[in-house]
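First the structure, in the form of structure tokens, and then the observations on it.
Note that this complex is displayed minus one protein chain, with the remaining chains in position.
Chains here go by letter, A, B and C, matching the order in which they are written, and residues are numbered from 1 within each.
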Amino acid sequence: MTVEVIAIGGYEEVGKNMTAVKVGEDVIIFDMGIHLDRISIHEDTDIDRMHSLDLIERGVIPDDTLMKDVDGKVKGIVFSHGHLDHIGAVAKLAHRYDAPIIGTPYTTALIEKQIKGERKFKVNNPIRPLNPGSKIKLSKDITLEFVQSTHSIPQAVFPVLHTSEGIIVYALDFKFDNHQKVSPPPDYNRLRELGRKGVLALIVETTNAINYTETRTYSEKVARIILEDLMKRAFKGQKEGMIVTTFSSHIERIQTIADIAKDSNREILFLGRSMERFCGIAQNLGILKLPQNAYVYGSPKAVNKALMKAEDDRDQYLLVTTGHQGEPDALLPRIASARTPFNVKKGDNVIFSAPIIPNPTNAANRHILESKLKANGARIYANAHVSGHAGREDHRDFLRMLRPKHIIPAHGELEMLVAYGELAEEEGYRIGNNVHILRNAQAQVFNGD
Amino acid sequence: MTVEVIAIGGYEEVGKNMTAVKVGEDVIIFDMGIHLDRISIHEDTDIDRMHSLDLIERGVIPDDTLMKDVDGKVKGIVFSHGHLDHIGAVAKLAHRYDAPIIGTPYTTALIEKQIKGERKFKVNNPIRPLNPGSKIKLSKDITLEFVQSTHSIPQAVFPVLHTSEGIIVYALDFKFDNHQKVSPPPDYNRLRELGRKGVLALIVETTNAINYTETRTYSEKVARIILEDLMKRAFKGQKEGMIVTTFSSHIERIQTIADIAKDSNREILFLGRSMERFCGIAQNLGILKLPQNAYVYGSPKAVNKALMKAEDDRDQYLLVTTGHQGEPDALLPRIASARTPFNVKKGDNVIFSAPIIPNPTNAANRHILESKLKANGARIYANAHVSGHAGREDHRDFLRMLRPKHIIPAHGELEMLVAYGELAEEEGYRIGNNVHILRNAQAQVFNGD
Amino acid sequence: MTVEVIAIGGYEEVGKNMTAVKVGEDVIIFDMGIHLDRISIHEDTDIDRMHSLDLIERGVIPDDTLMKDVDGKVKGIVFSHGHLDHIGAVAKLAHRYDAPIIGTPYTTALIEKQIKGERKFKVNNPIRPLNPGSKIKLSKDITLEFVQSTHSIPQAVFPVLHTSEGIIVYALDFKFDNHQKVSPPPDYNRLRELGRKGVLALIVETTNAINYTETRTYSEKVARIILEDLMKRAFKGQKEGMIVTTFSSHIERIQTIADIAKDSNREILFLGRSMERFCGIAQNLGILKLPQNAYVYGSPKAVNKALMKAEDDRDQYLLVTTGHQGEPDALLPRIASARTPFNVKKGDNVIFSAPIIPNPTNAANRHILESKLKANGARIYANAHVSGHAGREDHRDFLRMLRPKHIIPAHGELEMLVAYGELAEEEGYRIGNNVHILRNAQAQVFNGD
Partner (left out) sequence: MTVEVIAIGGYEEVGKNMTAVKVGEDVIIFDMGIHLDRISIHEDTDIDRMHSLDLIERGVIPDDTLMKDVDGKVKGIVFSHGHLDHIGAVAKLAHRYDAPIIGTPYTTALIEKQIKGERKFKVNNPIRPLNPGSKIKLSKDITLEFVQSTHSIPQAVFPVLHTSEGIIVYALDFKFDNHQKVSPPPDYNRLRELGRKGVLALIVETTNAINYTETRTYSEKVARIILEDLMKRAFKGQKEGMIVTTFSSHIERIQTIADIAKDSNREILFLGRSMERFCGIAQNLGILKLPQNAYVYGSPKAVNKALMKAEDDRDQYLLVTTGHQGEPDALLPRIASARTPFNVKKGDNVIFSAPIIPNPTNAANRHILESKLKANGARIYANAHVSGHAGREDHRDFLRMLRPKHIIPAHGELEMLVAYGELAEEEGYRIGNNVHILRNAQAQVFNGD
């Protein structure tokens, strides 16, 4: 029986991840993501209402039309975690497959929201939550296991396929963080165990493979110290306002912000629809535990009302918002443009607990945002952040734990995939022999033992 | 009698240049420019209809309100050349001064257009064209001389004030180019002569002072060879389209493009309102000489009609357009977005004969522009361009010619002014002693001999 | 009575810091440092044996010859902390002044070592240790106070002059770190108190003023977490060797490394003459507390013997060495070149707990060092480090605490000084008015109240 890894999306870009693994006649699909950058090129892209084929043509979602030539039956659509570049196309693509959607409880809850927002297609695939550490049989020959991982969103896992031909590990996206509060550390022991059993193929993310200076990704504990230092100084009797902006999906970070502000004299206001969505689900699942002085407001009306109060007593509130990339319609940019009841004033603190995701549009938006904030006298603390992706030395450890026979770098542009390839070569692998660089729509066939 | 140099605008930014020189009781103003970047921050800035004070507050035009505290009479408003960062605020500010507007014929023609477009103010200052090489007496003690210079626009000059206290040279903006077709070389002999007579103060641009690698700015002759190589290969029997985009004010470059395409089998279409404006004035003044096969279309209707023809027979036309910075409403970006009758097709050549003016908004716009062009299959030739500003070694020569007693670096952010200051130190000057770094609204007083 | 600040060295470079403050007839000198980069340009510079005037000519030490024109009497030579760019020229310059040397106990102990190594001059100035938080009267009108600061070396202080004309604060070099183990946090209360009393002038370092992204400098606590994460993983039953390289003067970091390795099964070997020098003094003064399993070896013979043991049982030792910049004769580069009994082998961990100090020679040396280490199979962890210099937002806080009337940026190249100047402008100051950019050998005069 042969094993085939089919690169569908995310092998030529950071975004729209999708991979299929065919074992004999059975096919497992991993992730169905969107490509956010492509949307910013075409101003008129209305995802919720557009047809898959149009979105495929614009490069917004993976081109899975090649699946019609794959001679096999899809047994499961497996999601590694809940970021949009992994689940954002689910409502556009999943209905074509007669197979269940599988993810951790937090991930499947986000998928359900995604499906609810869809205006074009009906998506009726059964949804099967699976806990980290658990297994499920997907076909006679394939059992899926979720191994605990860590990332910048809760309940990220390494989906692992146990097949008669060997083990296949799908490792998009992860970091090795032993100090998160919301998530337990990665299950290193299980990873080593898998390595001893024999991993046939590793499909692995490469986000930071090209970063040669930060060799191990810092823990969230580092972000906590940085934020503490920034926020606590400002709490001490300051009359000025304070805004923190971060990813609404980054529950670990949101928990950290809440914990730091818990004993301050400020009310913590989490503002905006996506804050409400992500925090709400995380609270329901018991992942996020907000203190007494924290409030989440999602509707424009509630947000406006909260901002009005904050405008009058700015030293009584801590605002937590979206908009760190300067997206013109997100909350922080709207605040900076005086389009809300809250106005930034001289001395107000604005903490960016997020990186600048590097593309020219973000750079421009962020520049405009910071210019406006500064023009109003804000103090800006950029980059109070640590990455959610493994560094080169983390990847090296990962390879030493798993010792896969074959490696397929994924989740990036070509230069990132080959940077990972070179790292693998330092560990004794060889590009072209057992490290396989695929382009979208290419496949690699392995023979099991 | 004392001489005072008053920094009004352009000493903390690249843009909105304006400087006043007070000799005894008489004041001469140099340039009244706008700051284009500031407009892109505030989307709603409508220059033609806004009041000076609002524009001053937004940092779009120089803050000349300090002039009310200057105890003297303005005897002339002198313009060095016709770029918007030097003349763009004339219609907002000149009417406050009872003094003539003086510039070379090309510059004053552009100023007249500027005044005509103004919707808020009446500008009735007399306009006095003065030829390069000529002089005019502005007051009992002050004679103005225009010394021939070269830049990326025709009829750029060094305005020089001959006063009883010594000579003052205003050197914004220039390069040393001995091979332009449209403009004669700078009058080095006269500059050396001024040096021998004794220059009290030099006010000097610093655009490239911070660029330590390109030591002498390349001549336009270099741009000509580069463009020739690019364009002629494409002319040889190619069926594909060809677009060149450049500054509409850069008549030398436009002449070069026309000369190269003169003997080709293509019609040269200069397209867009600003192309029409700048080319028209230059043709009227005999500066630009377009060949038989060249046409200039300015009105939307005429441009559309021309584009329609070009769409059908793309190998019969060479399009010359604006839009090299990716400004969404300029012609090339509209073409790339399929908002005109002409569509870029596979293999079409797009030559950028302009730099990317470095700011985040341009970077984003240009990225989007190039993405769209490439998505349509265009071949892009970026940066077929040479700078219009003196390099470090050109500046060094300039200082050796003039040997001014005092130097005031201008036309840039602080880091550029001090980079020039360090260059002057290499030539024996000293920042703080005879190199004076001014901030907007600061002044420096000299005593003549 | 006037106050004059005289820039002697360190106002045009990072290195050879020296400043004089004249209050009436009395002069206080701050720091006498060397410029390490200049030595690497002239290969044949033998500092210990060269005369001051030769070293001045080569730009290695401050040019204090201008002091002969200063009409006043030197009452004290005050050292802010023990780094070589602040104390390295003491043995070349101090003997010319009939004045005591004053510093904290750790700083003066280092100065004594410096003087002992001198081969050219006799330095007999009395040495007066002064504790952080203490004061000493230097003349009728001047009292010196040492305010507790934090930096990357123990017992760094802000020397403060109390004069009849107002308070003068000398703030080279510092960070705001509330979490060091070896040093207490900066005395913020005293700084605020000084601000309320009225600071006439602040002389302030600018190392990180030009870094716009890291707005607050991370605490050493962050370095501790990073190092813990790196080292503890490696301790777990690894058979491979481990080397950490850091500054021998960075006692806080050395303490951290020792603390992390204290309970491991490895002996900690601090190796090399400068390790011995700095650790020895710090231990004698009770600053550094090494655990039972730590050993310091300084002589070549002892180092070799230790390396021999480590070569045989590499998993029993943790080596802490100098050489992070790749200096060819430092220990780590010699290890990498196989010039010692210890050889780097496949899998050995090499942790750089230091930045690359940015200059081309370091870049080249470091590149060669890393190439050799990698060729031997080492795993390299670059940049497990946090800066020892205040970030822009720390500086902003500092200005808000002190509210000085005048600011003199120091300790950097012109571009760094003006970057600080722009920061001060954001706080309401103005370059040219109350922010004074000095070049070496320039002076600024203030009048007290």
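In this text, contacts are C-beta pairs under 8 Å (C-beta built on N, C-alpha and C of every residue); 3 or more make two chains touch, one makes a residue touch a chain.
All values derive from a computational prediction rather than experimental measurement.
Asks: Write down which of B:164, B:178 or B:299 is the residue touching the left-out chain.
Replies: B:178
Asks: Which of A:211, A:304 or A:442 sits in contact with the chain that's absent?
Replies: Answer from the full complex: A:442 touches the omitted chain.
Asks: Which candidate, B:54, B:229 or B:263, sits in contact with the chain we can't see?
Replies: If we include the chain that is not displayed, B:229 is the one touching it.
Asks: Contact with the hidden chain only, please: which subunit B residues?
Replies: Subunit B touches the missing chain through residues 178-179, 212-216, 218-219, 221-222, 225-226, 229-230, 233, 374, 379-383, 393, 396-397, 426.
Asks: I need the residue numbers on subunit C that touch the omitted chain, in ascending order.
Replies: 40-41, 359-361, 363-368, 371-372
Asks: Could you list which residues of subunit A touch the chain missing from the display?
Replies: Subunit A touches the chain not shown through residues 414-415, 418-419, 421-422, 425, 430-433, 437-439, 442.
Everything below uses one rule, namely that only the chains that are shown with their structure count from here on.
Asks: So which chain is farthest from subunit A, going by the mean of the CA atoms in each chain?
Replies: B
Asks: Per the centroid of Cα atoms for each chain, what is the distance between subunit B and subunit C, given in Å?
Replies: 47
Asks: For subunit B, what residues touch not just one other chain but two or more?
Replies: There are none in subunit B.
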